[in-house]
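In what follows, a single structure is set out as C-alpha cells and then discussed.
The complex appears here without one of its protein chains, the remainder shown in place.
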Amino acid sequence: MRIPCPICGERDRREFYYQGDALALNRPDPDAGDGAWNDYIHNRDNPAGVTCDLWHHEAGCSNWLVVTRNTVTHEVLGAELASKVKGEQE
Amino acid sequence: MRLSDYGQIDRGNAVSFRFDGKTYGGFQGDTLASALLANDVRLVARSFKYHRPRGILSAGSEEPSAIVTVGSGVHQDPNVRATVQEIYDGFEANSQNRWPSLKHDLLSVNDLMAPFLSAGFYYKTFMWPRAFWEKLYEPVIRRAAGLGALSEKPNEDTYERAFAHCDVLVIGAGPAGLWAAYQLAQTGLDVILADEDFCMGGRLNSEADQIGGKPAADWAADMVATLDQMDNVRLLTRTTVTGAYDGGTYGAVERVSHHMNDRGGDRPLETFWRIHAKRAVLAAGALERTIGFSNNDRPGIMQAGAVRSYLHRYGVATGKRLVVFGNNDNAFRTANDLSAAGVEVAAYVDARADAAIDGDFPIYRGAHVTDTKGRLGLSSVQISDGGRTHNIAADCLAVSGGWNPTVHMTCHMNGRPTWDETIASFVPTAGSIPGMSVAGSAAGHLSTSACFESAQDIAARVAGDLGKTTPADPLPTAENAAYAIEPLWAVPGKARAWLDYQNDVTVKDIKQAAQENFRSVEHMKRYTTQGMATDQGKNSNVAALAILADATGRGIPDTGTTTFRPPYSPVAIAAMGGEARGTGFAPERFTTSHAVAKDMAAPMIEAGLWYRPSYFPEHGETTWRQSCDREVMMVRENVGVCDVSTLGKIDIQGKDAAKLLDFIYTNMYSTLKVGRVRYGLMLREDGHVMDDGTTARLGENHYVMTTTTAAAGLVMRHLDFVTQCLHPEWDVSFISVTEQWAQFAVAGPRARDLLSNFVEDDISNDAFGFMQCGAMNVMGVAGRLFRISFSGEMGYEVAVPARYGESLFRLLVAKAKELGGGAYGMEALNVLRIEKGFITHAEIHGRTTAFDIGMERMISAKKDCIGKTAAARPGMVDPDRECLVGLKPVGTVKQLTAGAHLFNEGDAATRANDQGYITSVGYSPTLGHFMGLGFLRNGPNRIGEHVKMVDHLRGVEAVCEVIDPVAFDPEGGRLRA
Partner (left out) sequence: MLKLVAKSPAEGLVPIAVGAMELNEVVPAAITSIACYHGQSAALSAALKEHHGMALPKTGQATGRAGARAIWAGPSVFLVGPEPDADLSNHAAIVDQSDSWCVLNLKGADVEAVLARLSSVDMRLKSMKKGQVVRSQLQHMNAIYHRVSDDSFDIYAFRSMAKTMVHDIDRAMRYIASRA
C-alpha cells in the first residue's frame, strides 16, 4: 500500500502510523453532552467502501494526513494535510 | 540418460554431487532433477500421506513430488524442489519423509490402509477421546505425514531485504516477457525483468522451435544479451515474483547463493525484494496439467512438456522406452521430438478420436491410458483402445492434459479468473490487479507466435499509459500451431487416480467430497486438502474443479474456482524477515554514558530500544540485590549519579506554547514562572492517563517538556495531532531534544556538594530551590540545571550537550566516589521511587485514571484539556474503583510480587473476589521490608487494613498491610533540603 503524502510524495505504507477515523478532527465542545462525546471517543462507522482516516507520516515529514481510501478495493483515493482540512473547517 | 547432441548444459564444466549418500555426475546448468534423470534415477521421494514412491513430474517451480532436503547441519534446507535447485560441485541432497530408506519406507504401510485415510479422515477418525488428540493422534500424524525436517539449529544464513523502483515490472522472461520488455525498454522506460529461472527464456529453452531463423534458445539468449546492454533495464534472474500487493507493490525472492558451494560470508542466501512499479506485465506462462488415471503417480510418469524440457534444455532422455498420452497437439510434439532424438516411442495415445497427427511410431487415437505398473518406478502402461486393452512395457510415460495459464498473481487482490472454453482452462480477468496487464500464454495465448503478438500489444498499451510509444518492431517469426484440445480430466478406473500429488488427493476423494455434500469448491478444497500443499495445486486444481463440477452436475463456470494467494511459490520466513532478527530486529539506542557503565561491569537492561544499566556491582557483591540495596542507601545517605537521558525531552516554542501545554496537560503551565519546573499529567481523550513528567519554562514562549522513556514517541505524535488536527491556528513548534542533551540525576543529601565541583554558580537552596531550572555553565560548557527529584532526596538533573556526556558522567561518578557515593542503576532507581510512591508506566499502564492514582485534583477546573470531559464521567471517579495504595507484607511470607492479585483476607482467591493487583515491588533497605505499589478497590480509605496477596503464577501468597503509597518522607522535607 502506498500513500500520496502531499509533502513527501507517494510513500510506502511502512513509513506511516495509522490512527483511525478522521472524525477525530471534530473534537466536541466540553459541554457538548454525553452523546456527542461518546460518538467522538467511541463510535465509528465500519464502511464497506470509501472511508477517511488519519495517518501520521512518522518516518517522513511528521504530518498527519487525512487519507481517503476504499476498504473494499484497497484503492487509496487521495491524501490531504490534516491541518489544511481542519483549517478549512474553521 | 544423457543425449550427446542435445541440451544447453555446460559440458565443459562437469560437477560431482551426492544424493542420498551416493555420488553422481552432472554438468553446470543442470538442476538436481535433470542430473538425477541423466543418471537414470527415477525414485526421489515418498508422498505426503501414503508414502507412495514418487519421482519427478515437472521441470519447473510447480513441482509437487520431487521435494528434497539440501545440505545438512545449520545449512539444512528442507522441502527444496529438485526441479529448481541447481547443482554445483560438492552439492548434497537427501530424500525426505521416509524411514529407514527411500526404497524401503516402513510407513508405506499407509498406502495399504488407504481406504481408511481418504478425504476427511482426520475429522472422522480422531474425534474422540478428546484427550488423545494432543497426546497421541497429533504426534503420530505429524511423524507420519510430513515433509522435510528443520535442523533445529539456529539458522546461520543471512537474508537481505531490498527495494526496487521501476516504470514497468515484467514478470517472466519467456517469449512474451522478453518481447514486452524489449518493446518497453526501447521507449526509455525503466524496466525490471524478473524470472524465477537461472536462465531466462522460459519455454524457448525447452522447445525445438526456430524463432526468426534461429534456434529458440539462441534467440532468447541474444534477446537477454540485448536487454542486458540497456541502461534502463534491470534483469533479475533466479527471482520469483511472489505476490502482487496494493499500490503497485510486488514482492520477489531472489535466490542469491543457493546455487553456490561457498555459502556464507557477506553474500546473502536470498534477497527479498519489494518492487514498486507504475505498471506491471504478467508474462508468467502456462503450466501443464495431468490427467487422472489409475496409478498415475509412479516415478517415471511426467508432464509431456517436462519431458521436452529435459530433452532440449538438459539433453536428457527421461526413459529408454516412452509412452506419450495426451488430449492435445502439444502431447504429440513430445512424441515427435523424442522420436527425432532417437528415443523409442512405444506408443502415442491420444484421447481425441479425430486427432490429425502422423508419426513413425504406434499411434492410438480415441484411446486412454487406464493403468500402470511398477513398484518403485514405471514398468508398463495399460492402454484401452476402443474396447481392446494393451499392456506396453515403458519406463517413462509423458502426459499432457492441456495447459493452464499461470493466473495466480491476478488472484492476489481477490480477482477471480474466467473460464475459457476454447482452451478448457481459466484465463485472467482483466483489471484484477490495478496496473497489471497479462501477456502471452498467461493470458491464454498458447502458441509462440500468439505470445509475441500479445506482448507487442500489451507493451504498446502500457507504454501509452505512461506517455510513451513503442517502436512496434516486426514480430519475430515463430511457431503458430493451433492448440487443439478436447478436455479430458479423468479416465475411469478401479485404482486410485492422483490429482494433487503433494497432498495425496485422488479423483475418488473429490467425488467423495461431493457425495458428502461438500459441493462448494471452497468446502471441497478444505475437506480434501486439494491444492492446499506448498505447490497450491498448480497442475491439479483445474482438473479437480472439473471433476467436482461433473460429480455435482454443474458446469465448470458454475462450480467456480478457488483463488490463489501470495506467495506464488514457497518463501522462507527468514527471507521475509531479512536482516530483522537478533539485534537487527530494532535499532539499539545507547546513552552517552554506555561505555562508562560497561567499564563498571554494569549489566544492561532494555528499556524500549534503550540500554540502561541495571546496577553497578562492587567488589564482593554476588547478587543484584546486594548492589541494589547498597545503591539505594548510598542515595539516601550520601549521593548517587544516574543517567536519565533516555527520558523524552521536547523543546516547545512559540507564542502559543503555553496554550498548547495548558491543553495537553491537566494542570496549568501558562501560570508557571520562567525558571521554574512543574510536574504535569497528560490524559488521553478517553480520560485515562497517557503520560507524566516535568516541564520547565525556560523563557516566556519557551518550554522544555520531559516525557517518560517509554512514551517519548507517543507524546511527539500526540503533540503533532493536537497542533495539526485540532488547533492548526496555534503558532507553536516543537522538536525532540532527547538526543541533544546528556542528562544526569545527581541525588542525595550530598548532591549539592558533588555538583558544586562542576558549576561555578550558586546552587544553594536559596539561589536554586526545589523545582527551579536554568541555563548553567558546566565546566565551561553551556548546560542546563533542573532542581527535580525522582528519588525523594535533594536532587538535581544536570544536562550538557551529548558530545560531553560520557566525559561528564565519568567525572561525576569519580567525584561522587570520593564523597562516598557513586553511580546507581535502574534497580535502585525503581526502589527509590517506590518508597516515595512515584508512578511509572507500571502504574499508568493505560487503564488508570487521574482519580485512580490520586491525582484527580490535578485536573484544573479553570480550563479545558484533553481527556477532561471523559475523565469526569461517573464511572471514572467511582470510589469503588481500584486506586493506588502502598503495600507491605506483615505475615510470615515477607515477599511481594508484581502482577499478583489482592483479595480480602477471608475470601477465596478467585476472579469474582478480586480486589486489585500489584504493579511494582521492591525490597526497601530504607524501610527494612518489601514494599509494593498497587491498585485496590476503594484503596485510599483502607489504609491500615490487611489484604491477601495471591500470585497464582508463581505460587506466592502473603498477607499485606495497606499503607500510604508515599512510605518514605511523606512531608517531602528531604527533596527541598
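For reference, chains read A and B in written order, and residue numbers begin at 1 within each chain.
Note that in this section contacts are C-beta pairs under 8 Å (C-beta built on N, C-alpha and C of every residue); 3 or more make two chains touch, one makes a residue touch a chain.
Because the structure is a prediction, the values reported are computed rather than measured.
Check B:10, B:156, B:588 or B:818 against the missing chain and you find that the one touching it is B:588.
Within the complete assembly, B:580 is the residue of B:580, B:601, B:908 or B:977 that touches the hidden chain. Check B:376, B:781 or B:927 against the missing chain and you find that the one touching it is B:781. Check B:25, B:603, B:654 or B:675 against the missing chain and you find that the one touching it is B:654. For the options A:11, A:27 or A:86, the residue in contact with the chain missing from this view is A:11.
Those residues of chain A that touch the chain absent from the view are 7-9, 11-12, 14-15, 58-62. Even with one chain removed from view, chain B keeps its contact list with that chain: residues 158, 160-165, 256, 265-268, 274, 276, 579-580, 583-592, 609-610, 651, 653-655, 731, 733, 735-741, 757-758, 778-781, 800-808, 811.
As a working rule, only the chains that are shown with their structure count from here on.
Within the complex, the chain A residues that touch chain B are 1-2, 10, 12-13, 17, 19, 24-25, 27-28, 30, 34, 37, 40-42, 54, 56, 58, 62-64, 74-76, 81-84, 86-87, 90.
Considering their complex, residues 163, 245-249, 274, 276, 413, 434, 685-686, 716-717, 720-721, 723-726, 728-729, 864, 868-870, 873 of chain B touch chain A.
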